[in-house]
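This report concerns only the one structure given below.
Apart from one protein chain that is not included, each protein chain of the complex appears where it belongs.
And now, chain A:
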Amino acid sequence: MPGKLKVKIVAGRHLPVMDRASDLTDAFVEVKFGNTTFKTDVYLKSLNPQWNSEWFKFEVDDEDLQDEPLQITVLDHDTYSANDAIGKVYIDIDPLLYSEAATVISGWFPIYDTIHGIRGEINVVVKVDLFNDLNRFRQSSCGVKFFCTTSIPKCYRAVIIHGFVEELVVNEDPEYQWIDRIRTPRASNEARQRLISLMSGELQRKIGLKVLEMRGNAVVGYLQCFDLEGESGLVVRAIGTACTLDKLSSPAAFLPACNSPSKEMKESPLVHPPSHGCRSTHNSPIHTATGSRLTQNFSVSVPTLIYTGMGSGSAGKEGGPFKALLRQQTQSALEQREFPFFTLTAFPPGFLVHVGGVVSARSVKLLDRIHNPAFVGIMGNTRSYKLLDWNSFNSDEPETRDAWWAEIRQEIKSHAKALGCHAVVGYSESTSICEEVCILSASGTAAVLNPRFLQDGTVEGCLEQRLEENLPAGCGFCHIPYDELNMPFPAHLTYCNNCRKQKVPDVLFTTIDLPVDATVIGKGCLIQARLCRLKKKAQAEANATAISNLLPFMEYEVHTQLMNKLKLKAMNALFGLRIQITVGENMLMGLASATGVYLAALPTPGGIQIAGKTPNDGSYEQHISHMQKKINDTIAKNKELYEINPPEISEEIIGSPIPEPRQRSRLLRSQSESSDEVTELDLSHGKKDAFVLEIDDTDAMEDVHSLLTDVPPPSGFYSCNTEIMPGINNWTSEIQMFTSVRVIRLSSLNLTNQALNKNFNDLCENLLKSLYFKLRSMIPCCLCHVNFTVSLPEDELIQVTVTAVAITFDKNQALQTTKTHAEKLLQRASTDNEELLQFPLELCSDSLPSHPFPPAKEHLESASSNSGIPAAQRATSVDYSSFADRCSSWIELIKLKAQTIRRGSIKTTVTVEKASPMGEGNFRNRSAPPCANSTVGVVKMTPLSFIPGAKITKYLGIINMFFIRETTSLREEGGVSGFLHAFIAEVFAMVRAHVAALGGNAVVSYIMKQCVFMENPNKNQAQCLINVSGDAVVFVRESELEVVSTPQPAASCQPSCTGGEVTT
């Protein structure tokens, strides 16, 4: 009996009136865990009962502790009739099961009822005493930490990154059991909530076991999803990356490690130095791996698109052998794994070597009932034909889902191989279900990884050192990982604009975050491709076939749209690419979101050329040239808007191996300057790099038009779907996370693809416009991690859900930094040095990421100027290959490090003293004396892994909650909008309450994974299911500190040095 769970019910408040006569309530509480139930006394006639119960003790297996939620039910005592339920609270006690997280859960929880919503609050205290359990055959996995964050959590260091873990569990959906016909909606909803809670617990436990098997101690990038398959059941599946994490415990080391990325970017590139680059170019639109085959059900594997990057493989002179060596090593490390996948999108220094491109796979499946022994008895009378296979089903049927995913993963793996990569990073899986058809999708970024993190044993230092040396600064990830002569698709390679040694593709698509050390010119922006395709209504196999026939065309078009829009923005790389294909009764929707940037290492993108098919028509020609002008104008405007002005110097360097880019860019420039150069257009027409749009029918016309209808955000606004916005690095502390949902009804008459596309486009654009308007008071600000989800709840309904966070930034500093982007290069250089230093010398690598950066930079500056490079040229011509330089800088750096560490520790103590853990300082106000005594602490929520202007000091555990809300009085609750608005607000409230009860003040990596909304206005009913997750954390503000240590990159050198002494 390895655990004792103790629960105390303290008090309630704001309870609803349950007795009309007295306008009061006689409340009591049932506390249930597993099969044991305790009750409190009835507290008579009060809306604010004080139970102050004894400690209720449950003695349970730790297996149960992991699976079961603690269930607290508040009831109204009724002498004569049945007691009325007021509502429930489910508490996941998992965070109490590992030592470093929360030790107690204590606080006010909203009492939730699936019909009435939140009805008052209850104060509960929960503790767990775990007994040490050394049983090696145990079924529990207590102690394995889970993180939703898709990077190494801020106050940890990755010792080993083991790799992919996945698991799924299936069950009958209570909503579809026969008993549902006779029980109340409330009972049914509660059964569902409880079941899903149980299943998530079980899933997490099983994944934990796998992690322990791999000798890891944590799962990072944990993503759990539900597939509501309706009649055929309920699937809960999860993927994640198993790691061995070390807590950075000493304050000195830990302070810097928790720097917010804003700081990291600005002043300490050391934090994430070299690793995440990914690039894929998608030149070769389609790499098909189609096989349509029938499994026991019916399954079509769909042509898959690989957006690849092409690699120069052995192109680099010195790079070759090392690369080969590296590959070999990685290979051996990875080949032991079934799936070398990583759900991470940002990586520890040195982890990611090269990126091949985006790989994705989809498959269309027909759902069949998942058989579960537990439900056989009850299901008896549902459908007679089911009886036939009842004997055959049992344990092998749930395996079907496993097999489906295994198939897809296999495909992904082989795509990655085709790109010369052994691993897939930024990996994710999703489904879209409509009736009995299900599209399974998986995507990720093919990459070559550094084996160092993948193995238990340490690799020989010298090899590593050499490897590191060969990593070009800030552009390494762009270099093509596979053989140039043996490319899996046609692509256009050039030499890297940065190091000029290796080949790079002309465009790069990836699913991961922009590496912090990547050299980006200008700012990034959100780029979306949106697409609808009508499809005939059909049944079963016919339907699945129709869908799988449509999919490749959709993929292709989505890709073309992305490409065009990218060119229109004058950018050359996409990060965080997420393509969602949604299936409905009579249509398919495709929505791709990504963040476009201009990578300095890649060639300048060519323009977009328009070519007509009927050349002899004069007016047509005119029309074409008019369009061309518009496009060119837009490109020019975008360049200005996103501050994309690549340095010209690069082209002037003698011996530049690639003359083309220059020509290309010049051409482009002249085009945008004047409009009547039709001849020049023709000239460039034949060039490979110019992207040619042929307008040969109205469809193409539409496409061009839709290209131009995307309106840029109003001034002061930026948006991206990655964690951080390239080109902005001075975030201020104000953040606003939000969810916005829109549903439109299409007029059903004569729907055409064009009309549909336009509707969908307008829907998304209007939604964005609304967001910009609503958040206008935060200008200048950036919408980060913009996450669109599309669903098709009914025939003519399209639902779009957006979750994002708006973060303010300091405009003045932004301008400054963008102007002097030489700074950035310098930073990169120092990153490089740091990294070099860190690896071979094994210098407390945990503390490294952390330094307040300025000293290092200053030093670098001096170092580089010493080496005789004129400052003006530093931006483009710092010579990284000079080994002597580096050596000298290392020594300097070591000294500096000693200093900064010392300073760092002192600073931490300062913050801890000054910062209020509840982050209230922010809101504390001058003018509100009567309200100053509010007892509700502020809990921040953000989809990002960090909080600007603050340090995360502790991870308290994962938040994973599932709620159902139903109403039979839709009109009275303000219609669908009123209903959903209230529900989402309630979900936020419950998340905040759980975090606060764990002792936290923020949720990071928050995500709303599901928001399924169904309505029946005729019956005045609606139902909604929401699933959210995130990491509960404690953060402290670093505001006081910043004044001392970082203000502006340029000015900070001296102040920070003296500042350090002052604090000492």
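Points worth noting:
Simple rule for what comes next: a residue touches a chain if its C-beta (ideal position, glycine included) is under 8 Å from a C-beta of that chain, and two chains touch if they have at least 3 such contacts; residues count from 1.
Here is the rule we go by: contacts and distances are computed from a predicted model.
UniProt records the chain missing from this view under the protein name "FGF1 intracellular binding protein", selected from "FGF1 intracellular binding protein", "Calcineurin B homologous protein 2", "Cytochrome c oxidase subunit 6B2" or "Trafficking protein particle complex subunit 13". The missing chain, though absent from the display, is touched by one residue of A:Ala447, A:Ala989, A:Val1004 or A:Val1034; that residue is A:Ala989. When the full complex is taken into account, the listed residue touching the unshown chain is A:Leu980, out of A:Leu980, A:Leu998 or A:Val1033.
Listed residues A:Val29, A:Cys532 or A:Met941: the one in touch with the omitted chain is A:Met941. Per the touch definition above, the residue from A:Val7, A:Leu75, A:Leu746 or A:Cys764 contacting the chain not shown is A:Leu746. For chain A, the residues in touch with the chain missing from this view are 13-14, 108, 110, 118, 121, 714, 736-747, 759, 762-763, 766, 769-774, 776, 797, 799, 922-936, 938-941, 974, 976-978, 980-982, 984-986, 988-990, 992-993, 1013.
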